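Input: a single structure, listed below in structure tokens.
For this view, one protein chain was removed and the others were kept in their places.
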Amino acid sequence: MSALLEIAGVSKSFGGVVANRDISLQVPEGAIVGLIGPNGSGKTTLFNSIVGYHPFDSGGIRFDGHEIARLRVTDIARRGLLRTFQQTRVYGGMTCVQNMVISQSQRDIGWFDLFRQPAAAATEKAEALLDFVGLYSKRWLRAGDLSFGQQKLLEFAMALMNEPRLLLLDEPTAGINPTLINGIIDRLKRANANMGITLLVIEHNMRVIMNLAEHIYCLAHGQLLADGTPDAIRDDQRVIDAYLGAH
Amino acid sequence: MNRRLALYGAAALVSLAAPHLLPNYVSQLSMLWVMILFALTWDILGGQMGYNSFGNIVFFGVGAYACAVIQRDAGLAYFPGLFLGLAVAAVLATLIAAILGSGILGLRGHYFAIGTLGLGIAAGELASGWDYIGAGSGLVPPLYPGELGGRELFFYYLFMVLAVVTFVTLRRLYAGRFGLCLNAIRDDEDKAEAMGLPTTRIKTLAWCVAAFFLGLTGAGMGNLLGFIDPRDVAFAGPTFGVWMVLMAILGGKGTLWGPVLGAVVFHVTQELFWTYLLGWQRVALGLLIVGIVVFFPQGILGWAREHWPERFGHRVEEKAS
Partner (left out) sequence: MWANINILWEAPGFLVDLLANGLLIGSIFALAAFGMALVWGVMNIINIVQGEYVMLGGFVTFYLVQAGIPPLFGVPVAAAVLFILGWGMYRVVIHRVVDKDMFISILATFGISILLAQLTNELFGSDVRTVEAGLDTLQFLDGMVSISEIKLLAFVLTLTIGLTLWLFLKRSRLGQAIRATAQNPRAARILGIDTDRVFAATYALNAALCGAAGALVVMAWAIHPYIGLPYTVRSFMIVVTAGLGNIGGVVVAGLGLGALENLAGFVLGAEFQIAFVFTLMVVILVLRNLLLRRQRKYLK
């Protein structure tokens, strides 16, 4: 059985800098997979290649059995592959509820649906998901007025609203108050278990990723260094060296 | 709710009665509706979607010429010719928006602004050289059949109806999913794409909506003025084309009433300049443009929102229950 996401031998360079070299990894459906590595190891570049933000130089990426290398960002998103951003991007001028409603899946939207009012069910679901991430009381505030952490939660909720098959999360706990991190881990697990969303998570926080992921890939200097279960990775000398900077 | 209905009712009454209350100013009042149309249609792209276009005038000019050509060549009586002309103007303008859309709307930010500026002026220059539509001399639509002053009255009501229909249509659109799409593109287009929104389709649709109403406006304008000059009327980039932008900004871009307010204030100011400054009115307008852009870019409604946030749409957090 093939994995939901299959990355085979993907390489990407920017000018003279090799950001990704011959990366291969698989994300089985329903799993939570982690992607770790020191700063500059090419994690976000890999994400950008996956979602079609830029073309990559060689290799292939298959999502749900289909090659997606040549597709545009919008088309890949419509197939159910979404990502959140490291700097957290939401629609700052609109309210949280509006952010949610517009994030609804576009798969069933035809030409004329654009002109209709969004269904009441959409607003209900939006509010339910906002409640899920703990933003229910702030739902009428402008998204731009939220704190960074709250925007991160909103962005996560927006992704859930879209009912993706696979969600790429770029450092979901970065910049979050440590006391709230457990809540995020919990919500990620629930999204995976109850809503059936496969997760591929870039993380710097070792506690979070060890707790969350079933399988972890480690990148360093643009290459795949090691992969395995959290315990295996934790004890892998190569991974330790990469983070501590041994040459 | 009742107060709002009363306000609308009063506005409707005043609008209907205006040409009879101020019989010497019917043309200027018609122009006021035209200005409102300019500002409203510009704001679809500029205010709601974040695409500042200097080239919307293209659709206005296309509409003006299309209607005049139909009126000239279709061989119909005045009113059938006019209404056919209006229909063709709207369709042609919308078609051009759809065709140009995929190319031009791919440009972002200031490239879009300057690119559309070039489009507007290029259209004027091309029209000035095309003999079929009168080249530099332009076109003269047929004479309005009826008594003196009848034309002004007829077109006043035509523009009034058009402006009201446009306003109501936009209100409906902005309240629905389309409005959310526009705002999403404005706030973060890359995010919208990453979430699967069909941004190209939405952008083109928005431009088509603007083009539709601008085409109708142009068609009417040619008949109101009695002539169509390629550079000064149809594709008047440095005048109408810039005023569109300014009126929306002056009133408060991104709102429904902002462009309307801005159009009213701007038009009255402009008429005063014309009356009292004559040749220098264009210079004064240039100064006004710079002044507004530099010192008052938030516009009237933006300013009101800052000073009276509760009344103008500021949302507060709900107390946790």
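Here the chain labels run A and B in written order, and each chain numbers its own residues starting at 1.
Assume a residue touches a chain if its C-beta (ideal position, glycine included) is under 8 Å from a C-beta of that chain, and two chains touch if they have at least 3 such contacts.
Since we're looking at a predicted model, the values are computed, not measured.
Q: Tell me which of B:76, B:122, B:140 or B:264 is the one touching the absent chain.
A: B:122
Q: Pick from B:111, B:132, B:276 or B:303: which residue touches the chain that isn't shown?
A: Counting the whole complex, the residue in contact with the absent chain is B:111.
Q: State which residues belonging to chain B touch the missing partner chain.
A: 52, 54, 103-104, 106-111, 113-115, 117-119, 121-122, 125-126, 128-129, 136, 238, 242, 245-246, 249, 279-280, 282-283, 285-287, 289-290, 293-295, 297
Heads up, the rule we're going with is that only the chains that are shown with their structure count from here on.
Q: Please compute the C-alpha centroid of chain A, do the same for chain B, then give the distance between them in whole Å.
A: It comes to 42 Å between the two C-alpha centres.
Q: Flag every residue of chain A that touches chain B in the complex, lowest number first.
A: Residues of chain A touching chain B: 51, 53, 72-74, 77-78, 82-83, 85, 89-95, 98, 101-103, 105-107, 109, 113-118, 137-142, 158, 162.
Q: Under the touch definition given earlier, write down the residues of chain B that touch chain A in their complex.
A: My answer: residues 172-173, 175-178, 180-181, 183-184, 186-188, 190-199, 202, 205, 254, 315-320.
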